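With one protein chain held back, the other chains of the complex are shown just where they sit.
For clarity, chains are labelled A, B and C in written order, and residue numbers in each chain start from 1.
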Amino acid sequence: MIAVLKQGTTQAQTQHLIDWLKHMNLDVHISEGQEVTILGLIGDTTRVDMELLGSLEIVESVKRVSEPYKQANRKFHPKDTVVQIGDVRIGGGHFAMIAGPCSVESEEQIIEVATAVKEAGAQILRGGAFKPRTSPYAFQGMKGKGIDLLLEAKKVTGLPIITEIMNISTLELFNDVDIIQVGARNMQNFDLLKELGKTKKPILLKRGLANTLQELLMSAEYIMSEGNENIILCERGIRTFETCTRNTLDISAVSVLHEMTHLPVVVDPSHATGKSRLVPPMAAAAAAAGADGIMVEVHNNPACALCDGAQSLTPQQFADLNQRVQRIREAIL
Amino acid sequence: MIAVLKQGTTQAQTQHLIDWLKHMNLDVHISEGQEVTILGLIGDTTRVDMELLGSLEIVESVKRVSEPYKQANRKFHPKDTVVQIGDVRIGGGHFAMIAGPCSVESEEQIIEVATAVKEAGAQILRGGAFKPRTSPYAFQGMKGKGIDLLLEAKKVTGLPIITEIMNISTLELFNDVDIIQVGARNMQNFDLLKELGKTKKPILLKRGLANTLQELLMSAEYIMSEGNENIILCERGIRTFETCTRNTLDISAVSVLHEMTHLPVVVDPSHATGKSRLVPPMAAAAAAAGADGIMVEVHNNPACALCDGAQSLTPQQFADLNQRVQRIREAIL
Amino acid sequence: MIAVLKQGTTQAQTQHLIDWLKHMNLDVHISEGQEVTILGLIGDTTRVDMELLGSLEIVESVKRVSEPYKQANRKFHPKDTVVQIGDVRIGGGHFAMIAGPCSVESEEQIIEVATAVKEAGAQILRGGAFKPRTSPYAFQGMKGKGIDLLLEAKKVTGLPIITEIMNISTLELFNDVDIIQVGARNMQNFDLLKELGKTKKPILLKRGLANTLQELLMSAEYIMSEGNENIILCERGIRTFETCTRNTLDISAVSVLHEMTHLPVVVDPSHATGKSRLVPPMAAAAAAAGADGIMVEVHNNPACALCDGAQSLTPQQFADLNQRVQRIREAIL
Partner (left out) sequence: MIAVLKQGTTQAQTQHLIDWLKHMNLDVHISEGQEVTILGLIGDTTRVDMELLGSLEIVESVKRVSEPYKQANRKFHPKDTVVQIGDVRIGGGHFAMIAGPCSVESEEQIIEVATAVKEAGAQILRGGAFKPRTSPYAFQGMKGKGIDLLLEAKKVTGLPIITEIMNISTLELFNDVDIIQVGARNMQNFDLLKELGKTKKPILLKRGLANTLQELLMSAEYIMSEGNENIILCERGIRTFETCTRNTLDISAVSVLHEMTHLPVVVDPSHATGKSRLVPPMAAAAAAAGADGIMVEVHNNPACALCDGAQSLTPQQFADLNQRVQRIREAIL
C-alpha cells in the first residue's frame, strides 16, 4: 500500500504517521520527491482501512498495490482449481455444459428437458426452484417441491443438478443438490456466503449486475475464508447504459479472471442477453475466450415457459450450439 | 401494454395472438399502419411476461405503458405518506435529520455521539450493529450487542434509533428498534423484504448501487404487498464510471421519486461520496432538491472510527451542516 | 409512435391533440382502456419531437415503435452491404483482418510492420497519423507526413490503408487513403460526418465510448444521408464501472448490429482492452460472435512504441492470432 503525502507536510507530522503505521506492524519506506513524498507500506495491509488513511489531513491519496483477496488469488495458488461434481470436472482444462429450464414447472417438464439436454450433450442440469423476481406479482418458483423434481430428473438421467439458493433458512433443502448457485442479486449477501463456506458443496457464484471483478473475488473470499474452496465463478452480464440487450456480457471478464484467480469461470449467455437468438453467438464467444463452461437455458416449449421464456433455447437449438462450442474449443487449442 | 407486430404478419397469425391475449383477460385494440401494426393491451398487465411476448416470432417489440408497481404508485395514492416514528414524522412536509456513527463501537462512543448529535439537532440516531463489508477480513460489527448499546443510547437521549438488518434470522433482535434499515446490497433480497412486510415497523429501504428507481419501487412493493406501508426510500449514490467519488449521488432521484410515489425520500450523502468534506455540500443539495430527510455519519473521533471514518463528520461539523440545511429548507418554501 | 394520455384527459383535449397530430400528416388510431388511452401515430414519425410531445400536459409518455434510422436499417435493406476496398471485401460473408501500429513513427517502422503483418495474413494496414490524445502533452502523431509514409508502405506491400481523420480541414490529405476512420471521440462530430458523406470513400465508424447502438446507427445515417453508403461499423469497447480493462468490449454488439443493420461490423480488441495479452482471446471471441473483421495493433517493438505500446502485439503474436481466428471462422460455419 502506498500513501502519498501532501506538500507542506512537516517532518514531525510525517514521523507521527510513520509511528502509527509501524504500530500496525507495517514497515514503512519513504520516497521523497520535489512535489510529493511517498510512503510504501510493507506487510499485511488487508486490515488497513484505505479510506480512513486517505482522509487524514496530511495524506493526499492512498493506493493499494497488492490485492485484498488472498485465497482466491492466483499469485498464491498458481495452479488451476478443478471443481469435481460426480464424474464431471470444471476448470484446469475441463469444460462443462450446463443446461436446463429457467424454472422447474412440473415433473413432466423437467424430466423431458433433462432427457433432451443430456442427449444433446449437457453434463449438468440447471433448473430454478427458488426464483428471485423483480416483481412480487411474478411467479416465485416451486421452492422445495422444485428441488424434489430436480432430484427426480437426476435419478432418471444421471445428470448432477444445480439450483439457486436465496436464503440461509432453506439450506437444508439443498442437501442433495450437487452445486448451489448464488444469484447475481445475492453476490454480496455476506451472511449467506459465510454459511455456504461452512458446507463443502460446490458453489456457483454469479457476478452481481454492477460488481467489479475484484468484488466478485472478495465474495469468493468470504466463502473460502470459511473453508470451502469449491467455487465456480460465473459472468452473466453487467448493467451499462446500453438498452438493446438486458445486460452487457463482459466477455473480457473470462480472460481477466483467469489471470487474477485460479478458480474456474463459466459464462451464462442467457441472462446476459435476455434473447434466445443472441445465446448461440455469445456462447460461441465465451468458448473462444476460454471459458471453463457455459450455462444456458433450455425449455421444451419456450413460448409457454412460466419465466424467462424469451431467452430459452429449444433442445434442438441447444444441440446445435453445443456442437459449435465443441468445434470452437478445438479451434483454440 | 403495447405489442408491435412485424411487417408481413398474416391476418391469421394476428388473430391467433389476439385470441391468446384475450384468453389472459386482456382487451386488445388494433392500430394498423403501413409499416407496423400495433396491439394495445388493456386490462391487468402486471402478470404478462413482456419478454416472452416480445420473443414471439410475429412480435417486433413490446412496451409497457403503465407502471408495474401499484401500492407504491402515486397515481393510485396521490397523498404523501407520512411515516411516524414516536414523535418524529417523515414525509408530507415533515423533515428529519438522522445522524450517528457508521458502526456502534462501545457504550461510551455511542452515548457520546448520540448526545452530541441530539444537541446539534438530530431527531433520529443511526448506528450500525451488523455491518456488510466487502472484505471478510474487515470489522463486521458488534451485532446483537451493538443493538443493545443503541437502545441504551436511546434511553439516555430519547432519540429513536435506526439500524441495518442483513439477515432474516436476526429479525427478533430488532424488536425494539424504531426503524429497520435495508442496505443497498440487500435491496433485492426479496425473502428479507417479504419478511419485513409482515412486521409493521418503519423500514428505510436504500437504493441499490445499480438499481433503477423503478426497481427501488418494485422492492418497496414487495414490502407493501405483505401489508407494511411504513416505508422510507433512501438515495445513497449509484455506481457510474466516475471514480473521484465512491458513488455518484443521483440528486434528481429525489424529485423523480416524488413524482412516481407517495413514499418519503431521504438522502445519505455520507455513503454517496465517501468523503467527509463532500457531505455538507451534498446535504445542502439534497435539502434544496426537496428531500424529506438527510442521514449522515457523525463520529466523536473520525480518525479512529473502526469503519468508514473517512466519511464521518465531527459533531461540530454536523451542527453547522444542520443549520445550513434548515436555512435552505426555509429558502425553498 | 405511441402516445399514452393521462387519466382524466377530457374528450376535447384529446381531440385537440389528434387534430394537431393530423396536421403533421400523421394518422391517429385510438385505444381507450380503463386506466389509459393510447394514441397510435401512423406515418413518417422521424420528424416528431418525442420529448416535446411527451412534455404536453395531457401526455403521460411517448414511445417510438419504429427506428429513427432509415438508410442503415436492415428492415428496408435486408441484404448485407459489402464494402469493397481494392480487392478486399468486408461484409456479406467476407472477413478482413486489419493490422498495423497505433501510430506511424518512421518510414522504417511502418514498412517493417506492414511487411510483417502482410506476411502474417493481414489484408489491410492500419496506422495513426493524426492521434487524438487525452493529454496535450502526449505525442500527437506525424500528421500529413504520417499519411505519406502509410502510402509508401502501401506501395511496398500492396496493402490498402486505413487511418483516422480528426478534422474536416485536413480532408484533402486523405485523397489516397483507402478507408477513412472516424474515432470514438468523433462519432457525434456531425459536421465531420456530413462532410465524409459527400465523399464516396469507405468510412470506418467507431462506436463512441458511451454511445448506444442506435446512436451509432444515427451517426451512420448522417453519412448515408449525404450519399455515401460505404460504411463499416466498429465496436471498440464501452465505458462501464469496471476498471480491470480500459473499456468493456460489448461483444453482443456484433450480433445485435447484424440484426439492426445491413452494414458490416468489425471489432477492435486492442483499444477495447488496452492490454496486449487480452487481445488474442477477445479477437477469438469476436470471430466466434460473427464479426466481419478484426482490427488489431501490431508493432515491431511494442516496448518502444510512442503510443499505446501496452496494447500492441508483436508480428509473431499477430500471426498466431490470425491462424486461430481463421480456425474459429471455420468452426462457426
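The definition used in the following text is that contacts are C-beta pairs under 8 Å (C-beta built on N, C-alpha and C of every residue); 3 or more make two chains touch, one makes a residue touch a chain.
Keep in mind it's a predicted model, so treat the numbers as computed, not measured.
K.L.:
For the chain that's not shown, point to the residue among C:T10, C:N25 or C:T134 touching it.
P.N.:
In the full complex, the listed residue that touches the missing chain is C:T134.
K.L.:
In the full complex, which of A:Q7, A:S106 or A:Q316 touches the chain missing from this view?
P.N.:
A:Q7
K.L.:
Out of B:A129, B:I203, B:I238 or B:M295, which touches the unshown chain?
P.N.:
Answering carefully, the residue with contact to the hidden chain is B:I238.
K.L.:
Of B:R47, B:K63 or B:R324, which one is in contact with the hidden chain?
P.N.:
Candidates B:R47, B:K63 or B:R324; residue touching the omitted chain: B:R324.
K.L.:
Residues of subunit B in contact with the chain that isn't shown?
P.N.:
Residue positions of subunit B that touch the missing chain: 210, 212-214, 238, 240-245, 248-256, 259-260, 272-273, 277-278, 281-282, 284-290, 324, 327-328, 330-332.
K.L.:
Against the chain that's been left off, what residues of subunit A make contact? List them.
P.N.:
Against the left-out chain, subunit A lists 2, 4, 7, 27, 29-36, 38, 40, 42-43, 60-61, 63, 65-66, 75, 210, 239-241, 243.
K.L.:
Can you name the residues of subunit C that touch the chain not displayed here?
P.N.:
46-47, 49, 51-52, 54-56, 68, 132-138, 166-169, 185-186, 188-192, 194, 208-210, 215, 218, 221-222, 225, 239, 246, 274-276, 302-303, 305, 307-311
Quick note on the criterion: only the chains that are shown with their structure count from here on.
K.L.:
Of the chains present, which has its C-alpha mean closest to the combined C-alpha mean?
P.N.:
Here the chain at the core of the arrangement is A.
K.L.:
Rounded to a whole Å, what is the gap between the Cα centroids of subunit A and subunit B?
P.N.:
Between these chains, centre-to-centre, one finds 26 Å.
K.L.:
In whole angstrom, what separates the CA-based centres of subunit A and subunit C?
P.N.:
Chain centres of subunit A and subunit C, defined by C-alpha means, are spaced 31 Å apart.
K.L.:
Tell me, which residues of subunit A touch at least two other chains?
P.N.:
Correct list: 210.
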